[in-house]
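What you see is the complex with one protein chain gone and the rest in place.
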Amino acid sequence: MASEDSPLWMLLDEGQQMLASTAAQFLSKSAPVGRLRELPRAPGADGFSRALWAEMAELGWLGLQIPEAHGGLGLGFFDLAIVLEASGQTLMPEPFVSTLLLGAQALLLGGTDAQRARYLPGVADGSRLLALAYDERGMRGDLSRLRASATREADGFTLRGVKPHALDAHVADAIVVAARVEPGDAIGLFIVPRDAAGLAIEREQRMDLLNAATVRLDAVRVGEDAVVGPLETSEALLSAVLDRARIGLSAQMLGAMERAFEMTVAYLKERVQFGVPIGSFQALQHRAARLFIEIALARSSVLAAARAVDDRPAEVPRLAALAKAKCGEAFWQVAAEAIQMHGGIGMTAEHDIGFYFKRAQAAEVMFGDGATQRRRWAEACGY
Amino acid sequence: MASEDSPLWMLLDEGQQMLASTAAQFLSKSAPVGRLRELPRAPGADGFSRALWAEMAELGWLGLQIPEAHGGLGLGFFDLAIVLEASGQTLMPEPFVSTLLLGAQALLLGGTDAQRARYLPGVADGSRLLALAYDERGMRGDLSRLRASATREADGFTLRGVKPHALDAHVADAIVVAARVEPGDAIGLFIVPRDAAGLAIEREQRMDLLNAATVRLDAVRVGEDAVVGPLETSEALLSAVLDRARIGLSAQMLGAMERAFEMTVAYLKERVQFGVPIGSFQALQHRAARLFIEIALARSSVLAAARAVDDRPAEVPRLAALAKAKCGEAFWQVAAEAIQMHGGIGMTAEHDIGFYFKRAQAAEVMFGDGATQRRRWAEACGY
Amino acid sequence: MSEAPPLTEFRDEIRAWLEANAPASLRGTSPCGPFDGYWGGKKHPPVDPDVLRWRDLCLERGLTAPTWPKAYGGAGLDRDHAVVFYEELRAMGLPRPVVGFGFAMIGPTLLEFGNEAQKREHLPRICAGEIRWCQGYSEPNAGSDLANVQMRAVRDGDHFVVDGQKVWTSHADKSDWIFCLVRTDPTAKKQRGISFLLVDMDTPGVTPREIELISGSSPFCETFFEGVRVPLGNVVGEVNSGWTVAKALLGHERSMIGQSIGRAPGSGQRELVAKARHHLGAAEGPLPDPLLRDAIAHNGMDEEAFQLTLARLAQTREAGASPGSESSILKIAATEMKQRRYTLGMRIAGEEGLGWTDDGFDAQDVDFTRGWLRSRANTIEGGSSEIQLNIIAKRVLGLPDGK
Partner (left out) sequence: MSEAPPLTEFRDEIRAWLEANAPASLRGTSPCGPFDGYWGGKKHPPVDPDVLRWRDLCLERGLTAPTWPKAYGGAGLDRDHAVVFYEELRAMGLPRPVVGFGFAMIGPTLLEFGNEAQKREHLPRICAGEIRWCQGYSEPNAGSDLANVQMRAVRDGDHFVVDGQKVWTSHADKSDWIFCLVRTDPTAKKQRGISFLLVDMDTPGVTPREIELISGSSPFCETFFEGVRVPLGNVVGEVNSGWTVAKALLGHERSMIGQSIGRAPGSGQRELVAKARHHLGAAEGPLPDPLLRDAIAHNGMDEEAFQLTLARLAQTREAGASPGSESSILKIAATEMKQRRYTLGMRIAGEEGLGWTDDGFDAQDVDFTRGWLRSRANTIEGGSSEIQLNIIAKRVLGLPDGK
């Protein structure tokens, strides 16, 4: 009934509302943000809870968007975004972005039947984790500067290169690697199992407590069957995967900023200075009200972008840029104001609010910062 | 005593303090901002007060910086900046920028003895007005796009081109024109008397009530003696003149923002809503306090830049960019907040504050907007 | 249409009817905003006959005010059906048949608070665009403190005698009636003692005078009242209880302002891009100034996020949920976005944006400059941004009052 010109539908239906509230409840109980303090950071530790990941698989959340044929529920990306938002509220470091977005979306959009059959059921049941290694030092997300190479051999390819900061690569069972095919100039995607010879993975320590690793490819041999998506379209596929990651990450950012704001408003009401709650100071009231507006605008952007993945693929690049840029700006503002309004206590490691500030910065620069998104938006809009 | 590394001296000495307070007193009495409403705007009207200009000449202000040999007082640019600041307080539309900055500085920096002798005494005694016509449609201040031409002839040059928005060209006795010398590629400056054949001047109506005109050069013949500065260095001369104009205009902007802020703070104290002065609302208090800080920063920038003209020529380009950018930003913020804090009354033509807002926008874009100044600053700083 | 058909059917029906009947000359001419169309009234200047024909066509089916009861000239439709009607108008670029404060503000208020006689007297004439209304709330010394009403109405037999002054009465000089707040009990505390009064502008003693703004002439007036006699029956609601009526009407006003500024999706960005292409001399491709390009994209994104939010809240309403204090969010977001858009446009125009007349400047740039000046009032009128922020802080976030 709605024409293509009518606005995207941004509301949750009844089932989705239930999913949202179940997820929020479950996760704020099972995955409170404070556990970031305890999840061991030592090399060798995973930095997230495998038990919790398995529980979420049980609940069906990991396979929400995976086709029934591969063990999932076959719902939409919009449904997945609902769980992502909930996971963002407590800044969960579980491998959502790496496995459900970067890895699974690459296979959903460009994987062969064999690849999908091999990996997706394990994603849905929580037994397999995936990662994507595409960015390189100094590349700053600009694919034209990608240097890792895939040398064509008689029976496949040899991959060489270094990919730092690959989310969750330290635990991934398979890693999708972007490399420039030689001879030629195209960028190809290759799925590489964790135990491939020549693959070295070095855990990194991030300030925002997401987990990442440097992936070193020292003449890693893969067969033709490792190619994800036809080589001719791999670069477009990579862009599409990154757009979905942007939207999914934005959903997490939305949840995070909402929670940080909630904590701050609660603090404004409870903290007494000069004999009154500090929330009665008009200067703080106005600043809080402005944050509220920014969150409302970010929320619309995320919901529309997530819906577009399911309903209007042509609008995805533009709306992914919108959602990422709006959430980046709003989350950062909310988190910075949250620290300022909490005062000294917010600066201490024992208070939770600092985690939100760190994540806000990390999320802002992941998959392209605000300026990058605006450039992509302008391109999509023809100027 | 002060080394080159020590900060520029930004204070007024006793004589300068007296000049500042005399000028401020005299001008707020003789040139209240409200007269902008009455100064006739009809074509043919000057748009400023010739009587007042003559009075200021009597007071010595117009010749402050002109050498004694040419009828001036031979003081510094810093002294001139003091009068400019006072003139900015009431947004005077008198030809300060055109005559004392653009015109006179071109002659001071690059004029021949004959040119200086011909024009500067008249500038100092108020009998002669000057203008500079350099910018063109679509040029946006980028000299490489200047198209007006000066064709070399046996006995001089023929000038052709159209120069819109030349400040006070409608009353100037002589106009310094920038044109590209043909053959060749250099930009030359030529001083053209008002009555030159082929020179047509069309008055413009500006929203900020400064006065300007379109200058049309339809094969205007000038002699060799019209060249200002050797042709080889004219472009550098033009840049130096524009830098002084930037600093002088910044001084006016400083005066203007200080007055607009003063009016606003007074209004905050006097205007009662909900039974209390609106200045008691903390949100407005904090915004006003932030403006106060911005003004303090702008003030230092202007004083240092003006002092550099006299003491440290090498620092002028960088500090001119600084002063113009800081004042542009601060004046605009002050003026926009002034309107908002005045509420509805500030939007009416009968209230004075609107004049400040219009001037803030005009001043921001004159001689290069903030982004342009920042580009010039980065160039001066080597990045 | 006595029992409205299902929405899909209704949409088909409306579309067919529009295709068959809507004047060709009006198609594709309007964004169909709540203030884009025929304002009506006895003082309206001569107008294209197709505009009146279009009004008559709709009026006949009650579609000038689709959600109002049939008894008063409406079509008795529910909100969903009305939305479908407007969507179809928008799809064809048709203006709403009648617009104005009558339809948007006083009509809904009379439906809620008016007595039967008032409804019968005024609503049909609003539907027909016969009478144009204006709003008399603000007073010279009140500003944001709307309840600070000084204009007196003193009872004299079966009339009130009104003396005082209103300001910011938009289009008062073109309006036939004014709804205004008057103080009927000077001894009562601020919000009490106010009555909501309907006044015929032709009554002797009512004098509107145009206010000139910093942008030039304006729709705003000061309106003076000197010994104006108004029948007692023109009070809406109870005498001295007008503040309740007034507040309800303010909600309508805010949401109108928010929506009217929204404009057609993406139109603000298109305008800025065109402006940049013109002033930078760049006909196509990426804009050559990366800073302006970034700023335009920033603004374009703000615009899209706002329009999506508008749509989302409309969807929430359609879904039957109460969207809460949304109008304050929309009002601030819309007006500040508009100001930022104009500010950026002025930056793009540079010195070409400094004209007051087209002597030496392009008329298009001059219009833009005046629009820019006018936009500064958007965050003041209709409840200033500060007032909206107070509302959000207190009503939505539940932050406590100051000591």
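Read from first to last, the chains carry the letters A, B and C; within each, the first residue is number 1.
In this text, a contact is a pair of C-beta atoms (placed from the backbone, for glycine too) under 8 Å apart; a residue touches a chain by one contact, two chains touch by 3 or more.
Here the structure is a predicted model, which is why all the values come from computation and not from measurement.
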item: Option touching the unshown chain, where A:Ala45, A:Ala236 or A:Met347 are the choices; value: A:Met347
item: Residue, one of A:Asp46, A:Glu85, A:Asp168 or A:Asp208, that touches the chain absent here; value: A:Asp208
item: Absent-chain contact - pick from B:Ala57, B:Leu254, B:Leu268 or B:Val316; value: B:Leu268
item: Hidden partner interface residues of chain C, rising order; value: 290-291, 294, 402-403
item: For chain B, residues in touch with the removed chain; value: 1, 3, 5-11, 265, 268-269, 275-277, 279-282, 284-286, 288-290, 292-293, 296-301, 303-304, 321-322, 325-326, 371, 374-375, 377-379, 381-383
item: Those residues of chain A which, in the complete complex, touch the missing chain; value: 41, 43, 135, 137-138, 140, 164-165, 202-208, 212-214, 271, 273-274, 281-284, 336, 339-340, 343-344, 346-350, 354, 357-358, 361-362, 365-366, 369, 371
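Just so we're on the same page, only the chains that are shown with their structure count from here on.
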item: Chain whose averaged C-alpha position falls nearest the assembly-wide average; value: C
item: Gap in Å, rounded to a whole number, between the CA centres of chain C and chain B; value: 42
item: Two or more partner chains touched - positions in chain B; value: 281-283
item: Chain C residues counted as touching two or more neighbouring chains; value: 386, 389, 402
